[in-house]
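Let's look at chain A:
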Amino acid sequence: MSKIVRSTSEFLIPFIFIFGLYMIMHGHLTPGGGFQGGAVFASGMALLLVAFGSHKLEKKSKAHVLSMLESTGALAFIGLAFGGIAVGFFYNFLVGSSIFGHIPPSGPNRGDMWTGGTIPLMNMAVGLKVIAGLSLIVLVMALASDKTGSQK
Partner candidate 1 sequence: MMETPSGFWGPVPWIISTVVAVVIACLIRTLGEKEHKSGVQGQEFLMGNPRLPEEKSHIRAHNIYWGFFQGLRRYYEHATNMHTGIINDYIIWFLSLLAIMLMIVFVVEVI
Partner candidate 2 sequence: MSSLLIHSPILIIAIPLLAAFLTPFISRVSDRARDALVIATLVFVEFLVIILAVDIYRDGPHIYALGASSPLLAMPEHYMVPVRIVLQVDAMSIFMGMISATVSLAAAIYSVSFMRNETGKDKFYTLLLLLTVGMMGLEFTGDMFNLFIFLEILSISGAALAAFRTNFADALEGGFKYMCISAVAALMILFAVGIFYAQYNLLNIAALGQAIQYTMLDKIALTLLMMAFFMKLAGVPLHMWAPDTYSVAPAGITPMIYVASQACMYALFRVCFSLYGVTLNTLTIGWIVIVIGVLSMFVGVTMAVRQSDIKRLMAYHAVSQSGYMLLGVGVGLAVLGNPQALAAYGKQAMEGGIFHIINNAMYKGLLFLTAEALFYSLGTRDLNKMGGIAANMRYTSIFFMIGALAISGIPPFNGFASKLLIYESVYQFNPMLSVIAMMISIITLASFVKVFQSAFTGPILPHFRVVKEVPGPMLGGMGILTAIIIFFSLFPGLIVDQLIHPAVEALISRGAYINAIMGGMQ
């Protein structure tokens, strides 16, 4: 891609990444969540791919590493769901505890980061999973189309 695209995306990408991570972190307080933030982050990856080419991106992030990350996210998610199995699968076992366990006052409030029980943790797990999964899809498809292009 041309220099303009590359320098613009170099400038933009940190903001996109940070915005994606912000959305993941604040999923239980503001609009957004793991899927949306992950999609934003992965769109940053897609921008990287468009600007710098798939081979350059592949040097930075190997496909099997992304695959592992995705599995880690999925395992963390299902692990959190299993965490409440003493009561029931998907039971929100962290409500009332010290990690994310505060219970907000009912009705409109200012929003406390440490609320939500397992929900913020699940948001993070899903966010990791979606980031890795969507990046992997984009990367694999780009690499494959590159290969077919070079063979012609």
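Going forward, a residue touches a chain if its C-beta (ideal position, glycine included) is under 8 Å from a C-beta of that chain, and two chains touch if they have at least 3 such contacts; residues count from 1.
Candidates were picked such that all candidates are chains of the complex that A comes from, given by their letters.
The structure presented is a predicted model; accordingly, all values stated were derived computationally and were not measured.
Trainee: Chain A is shown by itself; which of 1 or 2 touches it in the complex?
Mentor: Here, the candidate touching chain A is 2.
Trainee: What residues on chain A touch candidate 2, complex-wise?
Mentor: 67-68, 71, 74-75, 78, 81-82, 84-85, 87-92
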